[in-house]
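All protein chains of the complex are present and in place, except for one that has been dropped.
And now, chain A:
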Amino acid sequence: MKFQIEDVTVYFPYDHIYPEQYSYMIELKRALDAKGHCLLEMPTGTGKTIALLSLITSYSLFKPESPIKLIYCTRTVHEMEKTLAELKLLHKYQKEHLGAQARILAIGLSSRKNLCVNPRVVAAENRDSVDAACRKLTASWVRAMAAENPNVPTCEYFEDYERAGGEALLPPGVYTLQDLRAFGREKGWCPYFLARRMVQFANVIVYSYQYLLDPKVAGIISKELPKESVVVFDEAHNIDNVCIEALSVSVRRQTLEGATRNLNRISQEIDRFKATDAGRLRAEYNRLIEGLALRGNLPTTDIWLANPALPDDILKEAVPGNIRRAEHFLHVLRRLVQYLRGRLETENVEKESPVGFLVSINNHAGIDQKTLKFCYDRLHSLMLTLEITDTDEFLHIQTICDFATLIGTYARGFSIIIEPFDERMPHIPDPVLQLCCHDASLAIKPVFDRFQSVVITSGTLSPIDLYPRLLNFHPVVSRSFTMSLTRDCICPMVLTRGSDQLPVSTKFDMRSDPGVVRNYGKLLLELVSVVPDGIVCFFVSYSYMDGIINAWNDHGILKDIMQHKLVFIETQDVVETTLALDNYRRACDCGRGAVFFSVARGKVAEGIDFDRHYGRLVIMFGVPFQYTLSKILLARLEYLRDNFQIKEGDFLTFDALRQAAQCVGRVIRSKADYGMMIFADKRYIFPNSFSITLTSKILNSLIKG
């Protein structure tokens, strides 16, 4: 259908529209008109994505003289594919009505792992090894060598792409990752580099959050995007966590060991070059004296992950004299690794501010702040000079340099926590030095500054006034929409007692009580015998889930459950979990029915839908509070209290609420869907501590969505 919102004609690919979609578009248009940021909450299952896409593309069509670019950020690759599929539908509709005028170029962007079509490269196991395998075939020096020696292998897809030069373009259209690969295969061009280049021409780019938020990735991919862009963060309820993770690094024993190995290898390489090609090292030294750490225009294939610090904080000045020479830099790194090793040998938990840590490094290892700050770029330059292609082997030293650069750059918003062992397993020594960021506004600040409109939207953003504080921005529009329901398609329930009338809870003092475990088991057993198709269960943590599954197995409850439905379990192994999910879906498709055990805050809870028959019932065993004894969490809470006046309890409740709402929201994906939701914990109803608000909030948000 085609309709007017004020002066803009909106092309919407369906015959009808939900009222909330319409009001959503109106608010969104206001934000675009005001060229400001906005925060919009609308329950899942109301077609947020299509409303966003159709308004923004229509807005762009309405103003052809200054077309805006849409940068759409998703959390996961499959959400990216779904978004592009919706865009395809919309694009088809717009072309029917407007013809050639509506033509756009929309691409999805991902890593080499998901885009590469070279069978030799893509066979590698993980992303880093795919990246390295690609570099081995495409790095500028490898190609230079291949030009002289035909026996040096190169990537034919990349070579053909290079040969095509400026001719290598994507025709207008909507390209999912799958389409990009297909196009690349057909033309013989490398889809990854093609997509990277098309970023500057594309009207719509769909990619992962990190491509904007993580300075390491954003620095290479999102550098040249114009200010006249609209950035959308979809499903953004966890955006603060993505932001702080992007700036956090941890160092362990294994990291230090690996870094030492890397340094030895680098040292060998330096010696080799000194013997064979001393000129190269000298050339690098001269370049460093002249100014920037890196040569101006690197071939795209040589580009590495960029500096971990945010663009505004990177110094545009010459590398300090004491690390210009390769050997000297190596010495600095060795001292740093040595120092960190000493710090890890602690008996007690230590917490320090970056400033204190810097002083300590300076005293003990003689490395000053500015040197630390340049570590990353200096390492990058050295590795290029040494023509190292197997970058996946050098991740450890890279981590150390990330750490050094971050700690040299930021004095506030971070803390360093050293834990000699995991709180819950004190007998296993496992020291970790964690540099953790507490301030989510740091990473997202450049995005708010650079782009004219940033849209943050999700199904659960309540309390909606908390996000502007956490992310430190001022939205021009901040609205929460409710879902109009024509029938009762959800049935939320709170269960506080088991069949023996004893209260159930995952509260710390109760969770290992065999009575609670048994009651939870009986609850599930009764439900699997009556609920058709798929059932999803969420537990508060992996360790709790493992414990409860083992207990159920010992008591024979698991066996009884299996009499009714097949059981699949989320594990920490992504491949295994993916296969389990795939099997789960097939079991639901064929009518066998299945139960999926999953973890709140896990990958499944974040991104997988259990819509339609894939989830007729969801059970939330317990309240998914964060592990409150975690030192990192405590430090963050303290920071939030001191700097944003957010109370600890409030933040924890808010966090548990959004997780629980996300978990149970998995079963409803559209208004045609229906499902039952059970919250099994006495704290969902008891008016003690802070839970009374929790229940009412969840129920409210449920009635909304």
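One rule holds for everything that comes next: a residue touches a chain if its C-beta (ideal position, glycine included) is under 8 Å from a C-beta of that chain, and two chains touch if they have at least 3 such contacts; residues count from 1.
Note that in this section contacts and distances are computed from a predicted model.
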item: Listed names "Origin recognition complex subunit 1", "Sodium/hydrogen exchanger", "BSD domain-containing protein" or "Aspartate--tRNA ligase, cytoplasmic", with the criterion being the UniProt name of the chain not displayed; value: "BSD domain-containing protein"
item: Contact with the hidden chain (one of A:L180, A:A246 or A:L640); value: A:A246
item: Hidden-chain contact residue, picked from the options A:S484, A:S529 or A:S543; value: A:S543
item: Residue among A:T154, A:T399, A:S478 or A:N519 touching the omitted chain; value: A:T399
item: Touching the absent chain when the full complex is considered, from A:F273, A:F357, A:F481 or A:F568; value: A:F568
item: Residues in chain A touching the chain absent from view; value: 14-18, 47, 50, 76-78, 81-82, 85-86, 88-89, 110-111, 113-114, 126-128, 130, 176-178, 182, 208, 210, 214, 216-217, 242, 244-246, 248-252, 255, 305, 395-396, 399, 402, 422, 425, 428, 430, 432, 434, 436, 541-543, 546, 549-550, 553, 558-559, 562-563, 566-569, 571-583, 585-587, 590, 592, 594, 597, 599, 601-604, 607-609, 611, 626-627, 630, 632, 670-672
